[in-house]
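Can you keep this structure in mind? I'll have questions shortly.
Every protein chain of the complex appears in place save one, which is left out.
On to chain A.
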Amino acid sequence: METTAKKKTSKKDYRKLILESYQQHVLEFGKEPASIFKFAKELKMTEGEFYTWFTSFDAIKSEIWVQLFDETVSQLEAQEVYKEYSAREKFLGFLFTWIEVLKNNRSYLLSLYSEKLKSLTSLPTELKEFRSKFKDYAGEIILEGKETQEIANRPILSDRYDEALWVQVLFVFNYWLKDQSPGFEKTDAAIEKSVNLAFDLMGKSALDSFLDFAKFLYQSK
């Protein structure tokens, strides 16, 4: 539908057009276009023109991820209760909303990622931007959690918490891709349980008391 010539589109719209057409292409053909050249031709622009906006397909995919993230955050912040949430609830809220946002793009994501993302270690390059934005966001949640004592401050370890939450995001995404339950209810349950576990681990626990005690014994010898 985007191929119908548009009169005098502004700069902003070109960007949008490319993103939409790319998604459209993936949806219709189940894979990304063969080359930038072919894709640009589809869009009735020259390859040279195309590079003004994006320089690779990865850059397009990256932008789509970022958009999904931005939309999630803006939806979240529109909820009044969000401000009153504890750190744990904020993160839960984030994942629930994020999955809702992803749901509208499920076919697109399935075509691109149902085969990939098998392992959580090798990260597709297009996720990098999303990851860094997410980590900023997660950092705020963690900071807040530490202030309210919801999250325990542990040397070295606590600097890696944002990484842990990111791994969880990937886990939830993977789980959701494979989820076949009606309304993705199982993903809801998976989010609930995994976030509770993560925050229980990050919170003050018997382990901290044990370490504290061990340290005391060692030092007072």
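One rule holds in what follows: a residue touches a chain if its C-beta (ideal position, glycine included) is under 8 Å from a C-beta of that chain, and two chains touch if they have at least 3 such contacts; residues count from 1.
One rule holds for everything that comes next: contacts and distances are computed from a predicted model.
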{"item": "Omitted chain, identified by the protein name its UniProt record gives, among \"AarF/UbiB family protein\", \"Lactate utilization protein\", \"C4-dicarboxylate ABC transporter permease\" or \"RNA polymerase subunit sigma24\"", "value": "\"AarF/UbiB family protein\""}
{"item": "Given A:33, A:93 or A:145, the one touching the chain that is not displayed", "value": "A:93"}
{"item": "Which of A:35, A:52 or A:79 contacts the chain that the document leaves out", "value": "A:79"}
{"item": "Interface residues of chain A (partner: the chain not displayed)", "value": "79-81, 85, 88-89, 92-93, 96-97, 100, 181-183, 185-186, 188-189, 191-192, 195-196"}
